[in-house]
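These notes concern the structure reproduced below.
All protein chains but one are shown at their positions in the complex.
Order of writing sets the labels: A, B, C, D and E. Residues in every chain begin at 1.
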Amino acid sequence: MNNTSRMVVVLLLVGAISGLVLALTFKWTEPMINEIAQSNQKKAILEVLPKAKSYKTMENNNQLFIGYDDNGNEVGLAFIAEGGGFQGDIRMMVGMDTTEEKLTGMTVLSHLETPGLGARIEEDWFKDQFNEKSIEDDFIAKQDVEAITGATISSNAVSNILKNSIPKALDAYRTRGGK
Amino acid sequence: MKDKTFSFKGGIHPPYSKELTESISLTQALPPKIVYIPLQQHIGAPCDPIVKSGDKVKIGQKIGDSQAFVSVPIHSSVSGTVKNIIDFPTPTGSKVKTIVIESDDSYEICDTVKPMGDINNLTSKEIIEIIREAGITGMGGATFPTHVKLSPPPEKKIDTVILNGAECEPYLTSDHRLMVEHPQKVVFGLKAIMKAVNVNKGIIGIEDNKPDAIKNIKKIIANEPSIQDAVLKTKYPQGGEKRLIDAITGRKVPPGALPMDVGIVVNNVGTASAIADSIQKGMPLIERIVTVTGNGIVQPSNMIVKIGTPFKEVIEQCGGYSGVPGKVISGGPMMGFAQYTTEVPVIKGTSGILVINQFDAYSEIEQPCIKCARCVDVCPVGLLPIKIANYSQKSKWDEAEEYNALYCIECGSCSFICPAKRPLVQRIRLVKGEILAKKRSK
Amino acid sequence: MRMWKEFIKGLWKENAVFRQLMGMCPTLAVTNAAINGLAMGLATLFVLVCSSVIIAIVKNYIPDKVRIPSFIVVIATFVTIADLFMAAFFPDIQKVLGLFIPLIVVNCLILGRAEAFASNNPVKYALMDALGMGVGFTWALTLLGIIREVLGMGSIFGIEVMGVNFTPWIIFILPPGAFITLGILLGIFNAFSKKKTSEASCH
Amino acid sequence: MIELILLFVGTALVNNFVLVRFLGICPFLGVSKKVEVSAGMGAATTFVMTLSAIAAWFIQNYLLDPFGLSRFLQYVSFILVISSLVQLVEIVLKKVSPSLYDALGIFLPLITTNCAILGLALYIPIKDYNLIESSIFGLGAGVGFTLSLVIMAGIREELEFADVPEPLEGAGITLLIAGVLSMVFLGFSGLIAM
Amino acid sequence: MNVVIISVVSMGTMGALFAIGLAYASKKFAVEVDPRIEEISSVLPGANCGACGYPGCDNFASAVAKGDAPSNGCPVGGAEVAEKVADIMGIDTDTDDEIKIARVICQGKTCHTSVKYQYDGIKDCRAAAKLGSGNKSCDYGCLGFGTCVDICSFDAIEIIDGIAKINPDKCTACGKCIDVCPKSVIDLVPYSQRVIVDCNSKDFGKKVKSSCVVGCIGCKLCERSCPFDAIHVEDNIATIDYEKCTNCGICADKCPTNSIWEDKSKKKKA
Partner (left out) sequence: MLDKELVVSSSPHIRDNDNITKIMITVVIALLPATIAGIYYFGFKSLIILLTTITSSLITEVIFQKVRNRTISLKDGSGLVTGLLLGLTLPPTLPIWIAIVGGVVSIGLGKMVFGGLGQNIFNPALVGRAFLLITFPVKMTEWINPVDGLSGATPLNLLKMEGIKTNYFDLLIGNVGGSIGETSVILLLLGGLYLLYKKCIDWRIPASYLGTIFLMTLLIGQDPIFHLLSGGLMLGAFFMATDMVTTPITKKGRWVFGIGAGIILVVIRVYGGYPEGVLYSILFMNGLTPLINRYTRSKIFGEVSK
């Protein structure tokens, strides 16, 4: 075998074997990984929709979820809200009661804020402030909600993200047939 | 009319300490008993002796000469007997073949010493020849043979002669007293130089801390239309020739180039005076004015000293040491050479003998550089002394060269001003030496 | 005996982090907590051992020109396996280590060992070498993680150790703290080994 | 346009690859002794980064995504493509422009095993950039990398004259300086949220 | 199964494609490199000290390969490396040259000499030497400011009692110190040489006596006592012809000023 064809064959083989091994590994782990993602999502949604016991994803959109209670009655809308924070994007799961037009809960999925400072947006006292607030609220830090000391920017960021995403989520919800 | 004062960028204002001697008239030093006349007192090829041990010589007699163009002959400053030719230290720090002459106290003058006639009848060639035969070198410190300077290659058009009367070195007052007491000699010398290089514009530059010298020179040149004076701001190193040219004419001599490249010849006022002597009396350069000064001297004075007189004798004539001497310097405190023995003779370039007391002799302890850049601000050449010195310390010759180490004129302004007392020019000198050595070996 | 030597050298004398300064990115990036350092170390160890062994086995069949691409593919394969595995079984840690798991692929340590050692040595030595290097890397990362976690959060492996009144020194869990901690540690290690060697050379 | 400029500045300064994201630390420590050399390294890396960003974008959008291979073939395919590309560039450069090769080419082998490059490629799908954004992102990352390298080299050249404690000489002091620089770059945070 | 097949196929194709690309490129853009350069580099010590006159070992290697530099041009590597390099280049070297090391030819410690003046300047022999050839009473001796110490890349020199001393086991005879010493008081001496005239002064006896207690005064006692005609006084200083010298040590015993040094420790061992 001459040198060139040997090179080609070797790299071809290496690539193919690697492809095979990886595809098989993936096949094996995929269900577990998916399940973890599912359960995380579920946990977040049920947290922000305290009355819900189960949920459904709105058609081909992984951003909007509708919660149902034991009886299968719709109890609220959960959605993923995203926006810029102090260092990077903040991702939150927000729950609201569409009939009473108020928030039922909020939890932070991911963020890059400074630990001990901006990262305190994950703390309960901060998150809980948003419960029961009207969706028309301005959420202005230091006025409508208490800001985190030394992290006004992060606090404001959360408020802004909420303010911007609530109408959008409602819109999407309504155009897709929600009430 | 108020004079315009000229100056340049950079420079320092050291304590001048000229008050010690500036108003003390020139005095003739006692003739020495034994003189030591080095065969090389100039930049260029050393002379070969033309006398030998036991020969009788007279004042002004030529005792050494060389075939080389860049060289000047030397002459006996006493009459007497040649005792020996030995290796002997000179004030520049090296050991040089030296003719030792014992004076017979008769002060007989050699017959070659006779007036050269009316300057108007001399040609340019003849003047230059007289200057060479008189053994005249620059008296401003560098002791470059003057006849070489006055024979520029034909393609260099010289249009101005500048006489350097700045005397910016602290302590020194020899040029100052010369201009005060013999302004006519200075002007005569200038005219001779102008004739030699065939120009009709002469300028005498004097720092404004010498008002009496300015006054006397002005008086003499009042009816010399081709000669002007230029009053310079008192600042060190105003007397460095490139700075001087810049201050007076605004022309900047490029790095590595010579004054003649911008059409100028610069000579020291002492050189001019020596030229005057050589033409008017035919006397070669066998004595010079030496400022003996400093806080280690009992009686600071301006002495006219025979070449070859040991420092020791000159110092003794000025009342000897006051207190314990720490440093004996040939020249001024900024560029002079510290001596390790006072046996060394006065030579053509010895403009001063400065004795500093023991208490002031040691330099202060070097501290870390705080990058204050004062050295950068004062460097008249516009170098970054701190960088070059750092590279020198780390033996990085190439980098130092890249930072233009070779263009440092070793004026010492940077070392003077450094608040951290760093030996900047000392390190730069070292690296210059190494760069040049490397160049030579290539 | 030689097996043991190949193993032991990676622990201290040729320690990847403190001696050879390899794999600096994960060393700095993921060590803001002890557990992350440990996990990263173990993931790297896994990849290092597997790929070293494979490379030592196949080295003779690989032509020079495609050596690097082939090695990298082997390494990347194991990295992906590690990643998928962690995602399936340790999802939290996988999330924290994030981007730095795939970056094991380009960790100079792994390719460096593959090039310098595994491609020239028999399989068993390559294995020991990889184990030693990996363990060395792991302890270094864990140590760094412990220091940064104690100072920056007051805990070790998540357990409070500094008391409730402790004000955390936030810088230590931020990028500057990573650089500074590693810099100081490196200095301390150098000072230590310097003393050792100079003593040794005296006799 | 403004967005692209912001993206560039943001990648180069605010989220500087070396000092904030910890990518490419090995060359940052190793190749930052001389300004000229690090500038060369920076230029070479910038080139490869831009190239890799584009390559990654194509692979992601035309191979991995359409066939659903992203989750498990991403790393392998990215690194394979990048390392082969780098090697190709090296071979070609050597022939076509030996002078450029002398200036930049010697760094190319170093670059393959540099987190910054693969890290950059992996960011492309995460950030969901389009082709133009991807190349600007690559360029900005490269410029930021070069910037930190050159700054560090300048400082280290200066430190030649400093009496740095012996155990800290080399990597130790470099890391400490990087720490200070990284504090400074934190000052830019919040500037452009990314 | 679908995904598995796609992934195998696509990875395989990618690998093959790049292999073809690389193969093509390396043929099409092939550049001649002298393979010997790499080989030579690999046997060089890698100290990058520059003693060979090239900036770094690699540059030296390519110079050797081009024939611009001699195969034994690396002073650090010595005979051993020279031989290997010559092997690669396919030439013979005469390697029977004995190893040499640098030695400071001066015993003028602070207690043996005095000073001419109080030196107040930078700690550098070259700077001091410019001022009246240094502050030492002897104009030829080691000044002891350690310029050589700083230049030696092998940490082989130390200043002890005011003069430089070279550790024969660390010295690689790179010659840098010899170049840098302003007093030219360092010389290359065969490693095995145990008897050395340890004085550099070309002054007359009287002058030497007044400046140093261990200086060679040119009395010729050694010359007369040497049974092998190996030591001669020229220029006021005794010089040993190392070819003839048998290290018998008789001259050292005879020298009235102890300026001939003999390494007794090695003698005992031998």
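Heads up, the rule we're going with is that a residue touches a chain if its C-beta (ideal position, glycine included) is under 8 Å from a C-beta of that chain, and two chains touch if they have at least 3 such contacts.
Please read all numbers here as calculations on a predicted model, not as lab measurements.
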Chains on display which the left-out chain touches in the complete complex: A, B, C, D, E
Per the touch definition above, residue among A:Gln41, A:Thr98, A:Thr114 or A:Ser159 touching the missing chain: A:Thr114
In chain E, positions touching the absent partner: 114-121, 127, 130-132, 135
In chain A, positions touching the absent partner: 86, 114, 116-117, 149-150, 152-153
Absent chain, residues of chain D that touch it: 35, 150-151, 154-155, 157-159, 161-165, 168, 173, 176-177, 179-181, 183-184, 186-192
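In the analysis below, only the chains that are shown with their structure count from here on.
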Given chain A and chain D, the chains that contact each of them: C, E
Graph distance between chain B and chain C, where chains that touch are linked: 2
Maximum centroid distance from chain B, chain identifier (CA atoms): A
Top-ranked pair of chains - ranking by C-beta pairs in contact: C-D
Rounded Å distance, chain A centre to chain C centre (Cα mean): 33
Chain centre separation (chain A, chain B; CA means) in Å: 86
Chain B-chain D separation of Cα centroids, rounded to whole Å: 60
Residues within chain D bordering two or more other chains: 71-73, 76, 80, 84, 87
Sequence positions of chain B contacting 2 or more other chains: none
In contact (per the touch rule at the top): chain pairs: A-C, A-D, A-E, B-D, B-E, C-D, C-E, D-E
Complex contact set, residues of chain A against chain D: 15, 18-19, 22-23, 25-26, 30, 84-89, 153
Interface residues, chain E side, partner chain D - complex: 3, 6-7, 10-11, 14-15, 18, 21-22, 25-26, 28-31
Chain E contact footprint on chain A (complex, rising order): 3-4, 7-16, 18-20, 22-24, 26-27
